[in-house]
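For this depiction, one protein chain was excluded, whereas all remaining protein chains were kept in their positions.
This part shows chain A:
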C-alpha cells in the first residue's frame, strides 16, 4: 500500500516538529527516515500511524485520505522503540492480541488463531518461547515479539520506531540483516526511523534525511552518498573533511570563486613530500588506521581513515611532512552542490586554498 504525505505541519507547544513534509512512499518499499534526534522523524512516523494528528496537511494510503482516521482504524503495524510488549501476557498472547480484540464477527476461531500465531512465531524464530513472558526474553527476542505482534493483524504498512536502538551492536547487526530478509519475503510497505546512517544504508531502499522538521533529501543510498543535496546531508552521512577550495574557470581564467570540497576520510590522500601539512597523530582502529594531519591554513586537523595495508605502504609516521590531495570530493557553493557539468568545464585549482 502506498503512502502519500502532503504539506504535513505539526507544532508541539511552541516548537515546530514538522515544517511542511511532502513524501511519497511506494507500495512494497522499505524507506528509512534518517536524522539527528529532535529532527521530527519519530513525529512523522507517528503521524503516518495515526498516533499524532498533524495541524495541516494530508495523509493518504493508496490515494485514500486517512488524515482524520484514528490509529485503531488505519490497520498499520507499529513497532515501538522500547517494544511496548504487554508484560502481563505470554509471548503467544502478545502476538494473539490483535486477533483477540477484533470485532465478534471478524475474530478468527480458536484453531485458526493458534495456527496464525504459531506461524508468526516461527517466522520470527521464537516458536519455542510461546509460553514465556516478555521479562524472560532478551532484547533481540523482545524486538522480534513486537514485530510478530504488529504483523499478526496483517497490516499493509509496517512502521518501526528506532527498531534496533535499544540493542547492543552485535544483535543489532544480526537483526538488521534478518529484517531485510523478512521484508524481501513479505513485501509490506515499511518505514523505519533511525539516527544511525549505517543502519539506514544497509536496510533501506530509499532514505529520507531529515533536519529541523524538513526533509533535506530523499534518495537511494548510492545517490545520497555520491550526490548529497547539501552540506548537512553530507556531514550527517559520516565523518567528512571540509576543505576550502577555488574553482578555476577555464573559459574566463578567473579562479577566485570560493567553494568547499567535502572529502571522506578514506578518500583523502597524503603523499610524503613538502606540502605544508604535517602528520600529527596516528590511531589504530583495528581494521583501519586513522591519520590526523595538521595544515597551517586550517583550524581543524584533516582526518584520513585507511586500511592497514595501505597505511603500511604509505610509510607515514607522526611528524612527517606531507602533501594533501583527494581521490573524490563533493563541492558545495554555499548550500548548493556544484554539479558535474559545471565541474567538467572548470578545474578544481587546488584542494587547499593557497592564497590566504
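In the analysis below, contacts are C-beta pairs under 8 Å (C-beta built on N, C-alpha and C of every residue); 3 or more make two chains touch, one makes a residue touch a chain; residues count from 1.
The working rule: contacts and distances are computed from a predicted model.
*Asks:* Quick one: the chain not pictured, UniProt calls it what, "L-lactate dehydrogenase complex protein LldF", "ATP synthase subunit b", "Sulfate transport system permease protein" or "Solute:sodium symporter small subunit"?
*Replies:* Choosing among "L-lactate dehydrogenase complex protein LldF", "ATP synthase subunit b", "Sulfate transport system permease protein" or "Solute:sodium symporter small subunit", the correct UniProt name is "Sulfate transport system permease protein".
*Asks:* Using the document's definition of touch, tell me which of A:83, A:270, A:306 or A:332 contacts the absent chain.
*Replies:* Of all options in A:83, A:270, A:306 or A:332, contact with the hidden chain holds for A:83.
*Asks:* Just one of A:1, A:19 or A:153 touches the chain that is missing; which is it?
*Replies:* Hidden-chain contact among the options goes to A:153.
*Asks:* Looking beyond the chains shown, say which of A:101, A:186, A:317 or A:336 touches the absent one.
*Replies:* The single option touching the absent chain is A:101.
*Asks:* Take the complete complex as the reference. Which residues in chain A touch the chain that isn't displayed?
*Replies:* 49-51, 70-72, 74-78, 80, 82-89, 97-98, 100-102, 133-135, 142, 149-150, 152-153, 166
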